[in-house]
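Next up is a structure, given as structure tokens.
All protein chains but one are shown in place.
The block that comes next holds subunit A.
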Amino acid sequence: MMASSYSAKEEDGHHSGSAGLGGTAIRTRKPDNTAFKQQRLPAWQPILTAGTVLPAFFIIGLIFIPIGIGLFVTSNNIKEFEIDYTGTDMSSPCFNCSQSFSWNSTTPCRCVLFFSLDQPFESNVFMYYGLSNFYQNHRRYVKSRDDSQLNGDERSLKEPSKECEPYRTNENKPIAPCGAIANSMFNDTLDLFYIDPNGTQTQIPFIKKGIAWWTDKHVKFRNPSSSNPNLTAVFIDTAKPVNWRKPVYELDTDPENNGFINEDFIVWMRTAALPTFRKLYRIIQKKNNMTPTLPRGNYSLEVTYNYPVRSFEGRKRMILSTISWMGGKNPFLGIAYITVGSICFFLGVVLLFIHHKYGNRNNSSDIPN
């Protein structure tokens, strides 16, 4: 009704406008009568009342609780095993290694930890290393990298970014890869052995590809002059990071996993959000449907202990975990969904009560017009 009356007025305005052609300037000052200018655009005018919000609360409750239960169950079905091998305890096999650590020792220190899995790990198993109290998210640390160098830029290889200081040059040679992140790359080697009930140890085969983001491996990280397969020649005028034992071109024998595109390196270069973090180390692929990937039984973890964490009271862990569609074991999301769903449901009930008790009263109370 309103719209029609307004459109009629609008026509009036036009008529008067054309009639008054050549008339006074005053006529033109009359504002156009559009719905927008008169603030009368057609509009949907919702208001939040107990009545309108009620269904939403119940629906949220009804949807969230099942999702939450599903998430919770999924999370609980995930098998996870975690072992700390820092060696701060006297009793720990790695105690010696952690105590006698020095940067320039040539012989690697090894230690072996034994553990047993109570339940078989049926599907693919993902092996992580975890560090605690390690501030990968420190500002000085986060920015201490040169992304163009890592992307294979020749100039940055010779002239690394200033952000890399004090890990930019060593003995007047540019460091490749430069920066604190690269310099502190995790370099413990972890090997896993299955111990048969009869005592024989079989090494469990690892897959070391597919641990880094595909885009990182294929786009963001590039070796300089990728046409040249001889990485040694490419990195000839550069120095290795101070704390590394090997130069970057000796990270792996596989040319597809060497240099900057080494996946362990790429994984390390993605700085963690929090000071306690884990990073994907290896994948143990399920061989066939008959046997579990990691059967129940005893295992030994052989650690080549290269990475010092004692100085900053850090911890090192090895984690074995299966993965579902929602990732690793994390009951948080499930619990949160169940809680929020229940709260919504409860609020719905409370609002229903309020709606019945007060809603009518408000309706009946007359409003002066």
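Some notes on this structure:
Operating definition for what follows: a residue touches a chain if its C-beta (ideal position, glycine included) is under 8 Å from a C-beta of that chain, and two chains touch if they have at least 3 such contacts; residues count from 1.
Keep in mind that, in the parts below, contacts and distances are computed from a predicted model.
When the listed names "Phospholipid-transporting ATPase", "Proteasome subunit beta", "Cytochrome c oxidase subunit NDUFA4" or "GINS complex subunit 2" are checked against UniProt, the chain not shown comes out as "Phospholipid-transporting ATPase". In the complete complex, the hidden chain is touched by one of A:58, A:95, A:206 or A:277, namely A:277.
Touching the chain that is not shown, out of A:76, A:100, A:119 or A:137: A:137 (per the contact rule at the top). Only one of the listed residues, A:47, A:90 or A:290, touches the absent chain: A:47.
One chain is missing from the display, and on subunit A it is touched by residues 9, 24, 26-27, 29-33, 37-50, 53, 60, 64, 67, 71, 124, 126, 128, 130, 134-148, 151, 161, 163, 165-167, 180, 183-184, 210-213, 215-216, 219-220, 243, 267, 270-280, 283, 308, 311-313, 321, 323-330, 332-333, 336-337, 340, 343-344, 347, 351, 354-355, 358-359, 362-363, 365, 367-369.
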